[in-house]
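What follows is one structure encoded as structure tokens, with my remarks underneath.
For this depiction, one protein chain was excluded, whereas all remaining protein chains were kept in their positions.
Here is subunit A:
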Amino acid sequence: MNVSLTIFFCEELIMNPLIFAASVIVAGLAMGLASIGPGVGQGTAAGQAVEGIARQLEAEGKIRGTLLLSLAFMEALTIYGLVVVTTNDNAVIYVECYNNFVKEEK
């Protein structure tokens, strides 16, 4: 997505493929690592919620509400990883287009 977006936004030659290769690897690594923690956490929370409902069927409404609230918090931690990848993407595109533009002027 990094390389294709650069082709969308600046049609000059891509001067330094190492930067693009590095940013692609970093994107994959960041998203992968960012999914581990919240995945484990959400699984544990859902398991405990199901056990709670099994123990006491009257409290199902409250347990479901608390479960959804906790899942939203943990989901945000993975989304922080996605924000880092998107910011990295935009920074690479901006810096590379700027460098190409400056080199074209010279």
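Keep in mind that, in the parts below, a residue touches a chain if its C-beta (ideal position, glycine included) is under 8 Å from a C-beta of that chain, and two chains touch if they have at least 3 such contacts; residues count from 1.
Definition applied: contacts and distances are computed from a predicted model.
Asker: What protein name does the UniProt record of the undisplayed chain give, "General transcription factor IIH subunit 3", "tRNA (guanine(6)-N(2))-methyltransferase THUMP3", "F-ATPase protein 6" or "Dihydroxyacetone phosphate acyltransferase isoform X1"?
Answerer: "F-ATPase protein 6"
Asker: Of A:59, A:79 or A:95, which one is in contact with the hidden chain?
Answerer: Residue touching the chain left out of view: A:79.
Asker: Considering the whole complex, not just the chains shown, which residues of subunit A touch the missing one?
Answerer: Residues 1, 5, 8, 68-69, 71-73, 75-76, 79-80, 82-83, 86 of subunit A touch the chain absent from view.
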